[in-house]
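Heads up, one of the protein chains got dropped from this complex, but the rest are sitting where they should.
Labels run A and B following the written order; every chain starts at residue 1.
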Amino acid sequence: MGESTVYANIAVYVVEGLLVFFIVYKIISARRGRQLFIRRIPGLSALDEAVGRATEMGRPMLFTPGLSGLSIIGLQAMAIMSHIVKRAAKYGTRVIVPTADPLLYTVAEEVAKDAYNAEGVPEQFNPEDIRYLSDNQFAWASGVVGTLHREKVATAFYFGYYAAESLILTENGQMVGAIQIAGTPTTTQIPFFLASCDYTIIGDEYYAASAYLSREPTLLGSLVGQDYGKLTMIALIIVGAIAVTLGALYPDWTVVHWMQSHFLKYFQRGVG
Amino acid sequence: MVTWIAKNAPAITIWCAALSTFAIYSVLYAENRFYRFFEHIFIGLATGYGVYATWAQILGPKWWDPMVKQGQWYWAFAAVVGSMFYFMYSRKHAWISRVIFGLFMGLAAGGMFREFYELYFPQIGSSMKPIAGHGMSVWDSLNVVVFYVILLACMSYFFFSFDHKNAATKKTAAAGRWFLMIGFGAIFGATVMGRMTLFIGRFNFLINDWGPQVKIAWATLPFKIVIGLAVVWLIVALIRRTKPPKAKIAIEE
Partner (left out) sequence: MGQSLHHIWTWLAMPRHGLALAVFIIGALGIGALFLGILCSVPARFRKGIVMAVTFIGGLYLSLEFLVPYKNVHTGKYPLTEVMPTVANLEIVIGCFALLLGIWNLFQIHGKTLMKFGKDWYNSAIFFLTFFSIAILGFLRDKGVHGTPEMFSILFSGFLLSLQSTTFSLIAFYIVSAAYRAFRIRSAEAGFMMVAATIIMLALVPVGALLTAWLPETGFLSAFRLERIGYWILTSPNMAAQRAIAFGVAVGALATGLRIWLSLERGSFFDRQL
């Protein structure tokens, strides 16, 4: 520990500094009242429709944060859950939240309680609907499967960190005829959600969800800042591509050597 | 009893495993009592084992033993901090649980700079591919161009603050989504064989491990009686399921 650990270098300061600058700058300008545009995200626009369907059918909804713990992914899932529970509270529809992490379970309970309070119906909050099942991946999944069937859920939301169990959940959701919306930053599970859910939030859209749903200036500003951050990364890759191409074509050029020692070396190669 | 169980543990284990396998597979047809029973066994065992493992692997060696056996008394403060979670059940002092949650959230968020560097810097680096160079064929160059086109098109799909009304951005983002589908298809396709292997594993267990046990048990009369009763029960259950109840017919008439 210590000598073998890697630490920030000049490239980290520049790249991450730029990303942080864009995000914070846009948050500040949004909080000062600047109007920001966010394009439509179909999967997220369908959330309200899905809540409405459960209300019409008089059946409960299910929201699972997957295997998320108290991490950035888990907290983002809670932000989305807050929106869904508020909508559900408005229409008097039950939301069942099976969790797989004891820490996130407690946060989920708080979020749900707050959402019902915010809608002025604290009496609708049923602590038994926010459940801790197990921290074992497949025990949790089998519990969610059982819940899907026994409660005959009309709508199922899967937002958070998922692993192999994703398909088990969504296929059982299909069996009970639930409308299903999923979102996860776990790339390997997106195909299974796409194949078995009605709407799927892909990759980065997951982090855009809370801003999109709440229209809260801070979150919108952050989302716009993220776009600038992605532009920075594109620019970085384009400059890098030019540098390596020049390096391959004209290895003796001074500028090539300079680029190698001042730019390219900070981005270790060999992954993928 | 304990001695008998200990003596026959391997066979009992196989029978339990076979029962568990059938119970879980029964959900493929429909959720049923058999599945539900085993679902609760599963959750009970997983959580109970979790408690045991938490003590045996974490709290015991990392907290209790250093505190009690090695005399590092200051580990007692960890219990005090841990107790802060439980203030969430207090109406008046629930905010104290937020302090400990805040600490955990801070720690989760604080690792972001290192994570970004360790996970994504190498990926940025390996995305910097030479388009041309000595020893590169036209096909190699074309391949790299395809890589860049797909990368940029897909990234353009994830821009949220630009309106996709402009024909160029709209088409690029739309193409990006289609390219993403190719990527997802690749993940889907590459996963299938692995998942099939899992099923083959269970099937293999039933044939090669459980099969011989069934053969041994078949030689005994009680087993034949149990199987006979089970078959009768299954037939009755199936008939009940397929025949609508008489009362319902009477109402309809």
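Heads up, the rule we're going with is that a contact is a pair of C-beta atoms (placed from the backbone, for glycine too) under 8 Å apart; a residue touches a chain by one contact, two chains touch by 3 or more.
On a predicted model such as this, the values are computed, not experimentally measured, just so you know.
Shown chains touched by the missing chain in the whole complex: A, B.
Among B:Ala30, B:Leu198 or B:Ile216, only B:Leu198 touches the chain that is left out of the view. For the chain missing from the display, the contacting residue among A:Thr55, A:Ser68 or A:Ser82 is A:Ser82, taking the whole complex into account. Remark: the residues of subunit A touching the chain excluded from display are 1-2, 5, 7-8, 12-13, 16, 19-20, 23-24, 27, 72-73, 75-76, 78-79, 82, 86, 99, 101-103, 105-107, 110-111, 114-115, 118, 128, 130-133, 135-139, 141-142, 164-165, 167-168, 170-171, 174, 185, 187, 190-192, 194-196, 202-204, 206-208, 210, 214, 216, 218-219, 222-223, 225-226, 229-230, 233, 272.
In the full complex, subunit B makes contact with the omitted chain through residues 2-3, 5-6, 9, 12-18, 20-21, 23-25, 27-28, 33, 36-56, 58-59, 62-63, 67-68, 70-86, 88, 92-93, 95-96, 98-100, 102-117, 119-120, 123-124, 127, 143, 146-148, 150-151, 153-155, 157-158, 176-193, 195-196, 198-199, 201-202, 205.
Everything that follows uses one rule, which is that only the chains that are shown with their structure count from here on.
In this assembly, the C-alpha centroid of subunit A lies 18 Å from the C-alpha centroid of subunit B. Partner subunit B is touched in their complex by these residues of subunit A: 6, 8, 11-12, 15-16, 19, 36-39, 41, 70-72, 75, 103, 106-107, 109-110, 133-136, 138-140, 142-143, 145-146, 149-150, 172, 175, 187-188, 190-192, 194-195, 202-205, 208, 212, 223-224, 226-227, 230, 233-234, 236-237, 240-241, 243-245, 247-249, 264, 266-272. Every residue of subunit B that touches subunit A in the complex is listed here, in rising order: 24, 27, 30-31, 35-36, 39, 42-43, 45-47, 49-50, 85, 88, 97, 101, 104-105, 108-109, 112-113, 116-118, 121-134, 136, 148, 151-152, 155, 158-164, 180-181, 184-185, 187-188, 191.
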